[in-house]
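All protein chains but one are shown at their positions in the complex.
Order as written gives the chain letters A and B; numbering starts at 1 within each chain.
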Amino acid sequence: MKPSGVITLSTDFGTDGTFSACMKGVILEINPNANVVDSTHAIKPYDINAAAYSIATSYCYFPAGTIHVIVVDPGVGGARDAVAVEAGDYLFVAPNNGVLSEVISENTPYDAVRLDVPSFFRDPVSNTFHGRDVFAPVAAHLSNGIGLTELGSRILRLNRIDIAVPTVEENCIRGEVKYVDAFGNLITNITNEFLNELCRSTSLIEIRIKDHVIYQFSDYYEQGKPDALIALINSNGLLEIAFNRSSAAQVLGIAERCPIVVTLTTKRNEQR
Amino acid sequence: MKPSGVITLSTDFGTDGTFSACMKGVILEINPNANVVDSTHAIKPYDINAAAYSIATSYCYFPAGTIHVIVVDPGVGGARDAVAVEAGDYLFVAPNNGVLSEVISENTPYDAVRLDVPSFFRDPVSNTFHGRDVFAPVAAHLSNGIGLTELGSRILRLNRIDIAVPTVEENCIRGEVKYVDAFGNLITNITNEFLNELCRSTSLIEIRIKDHVIYQFSDYYEQGKPDALIALINSNGLLEIAFNRSSAAQVLGIAERCPIVVTLTTKRNEQR
Partner (left out) sequence: MKPSGVITLSTDFGTDGTFSACMKGVILEINPNANVVDSTHAIKPYDINAAAYSIATSYCYFPAGTIHVIVVDPGVGGARDAVAVEAGDYLFVAPNNGVLSEVISENTPYDAVRLDVPSFFRDPVSNTFHGRDVFAPVAAHLSNGIGLTELGSRILRLNRIDIAVPTVEENCIRGEVKYVDAFGNLITNITNEFLNELCRSTSLIEIRIKDHVIYQFSDYYEQGKPDALIALINSNGLLEIAFNRSSAAQVLGIAERCPIVVTLTTKRNEQR
């Protein structure tokens, strides 16, 4: 794959300190022409599920040949491997701890190597900051055109984490809140495809979350009346629960993992 | 206008998620040579006044031909237009909801188009994320040299929001706190020009905010004695109330919209 020169950084390092700055410096020393893009440094510390979602919702908008570096790495310095992975049009550099589980499904073809060639690392390699000492330099070398297989030995299977998927019953889908965004919108793991299978556009439905019920889909936020919760399909094709101009998470006291159920119904609700 | 290649992003997306990353990816796919600059992603959610102030205090420091993208857009997906605007040396891409009201005054000449040519958008366009699907690709195409009028049909008048301006009476100016900065300094909407009209350098004045009174202007923060509130003209020519090395907002419990009055006085205050 021809690298685009773009390298994105997704970490749980925060922006108070200089962790991400060190990574950028290391990359620019190896490839002065790299275009280093801060994706986010605010993934919840140690939260591999959040990292998996973060990269899954962003990687494909970058040019083909972009190198995505993901460092949410509670096992740094221990037994876990570091890997570089080519999948579709992109390259990924990350710990082998499941952070790519949403990008690469069970059936996605990919090439992966364990990063075991120290000449592509900083010297010495610390036990606590592989972002700077392993992932950044490897990404920079990839962006310089070093081939994936030069970086280490081939591995056949990446480690995976469990990603909660909705369960489908005869007349309902049971999912959960996957992510709360900056506006307090509740993004669920129920995809458009699940919904299309359950209901046609003429179907009557009930969406239940905590003790709230929504009886229809809206198209966009501003359709929401004051204090009326709305449901819509968001820009990633996911069912999202929101208020118009306020935080559903805050007002309802709902956080990630909160269950949500979409049920087919035959009664037209009066309050609809 | 010859584009400079610089594209700035000002949004209320926060930096926890990947909204801004998606915009950067979309831009770099269309123009790999674009220089995408994060201006701020921390504008208060839905706050069009704050967005208007944010862009007004930053746009003119960039090279001529810079494209400024502003996405504070509670009406996304609804009836509001998206626009591209050329004014002075700069291009702006934004919802037509008034975010440019401080950049473009009633008398500023400008060219504006409604973004109604879908071939410059991502396909499909979501109802919830025009930052990614409309504003980013349009900005990228502008930076590639696409002309303003190719992007849509000319509109004659941009929507505006009310920007609070001070009222001037015979012996006083009544304004308000417009913005609280990262240091807790209270930036008001009273400009240097208003003050010059009211008072000469030899005039005695009183500046009243909440139950505090200041009797003179300082030149810089460090002139402030411990626990003594100071008034100065800041780097944008605005009256600013501050403490030396602490947060006026926090200590005084003052937030945006708090009234402030500058009055000419004839008595020399003893505590001065």
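Just so we're on the same page, a contact is a pair of C-beta atoms (placed from the backbone, for glycine too) under 8 Å apart; a residue touches a chain by one contact, two chains touch by 3 or more.
The model shown is predicted, which means the values in this text are computed figures rather than measured ones.
The chain omitted from view is touched by exactly one of B:Arg154, B:His212, B:Lys225 or B:Arg245, namely B:Arg245. From the options B:Thr18, B:Asn31 or B:Ser54, the residue with contact to the chain not on display is B:Ser54. Listed here are the chain A residues that touch the chain not shown: 12-19, 21-22, 24-26, 28-29, 32, 36, 38, 45-46, 74-78, 126-129, 132-133.
Across the interface with the omitted chain, chain B contributes residues 4-6, 8, 10, 15, 35, 37-42, 54, 57-58, 60-63, 66, 179, 181-183, 219-223, 232, 234-235, 240, 244-245, 247.
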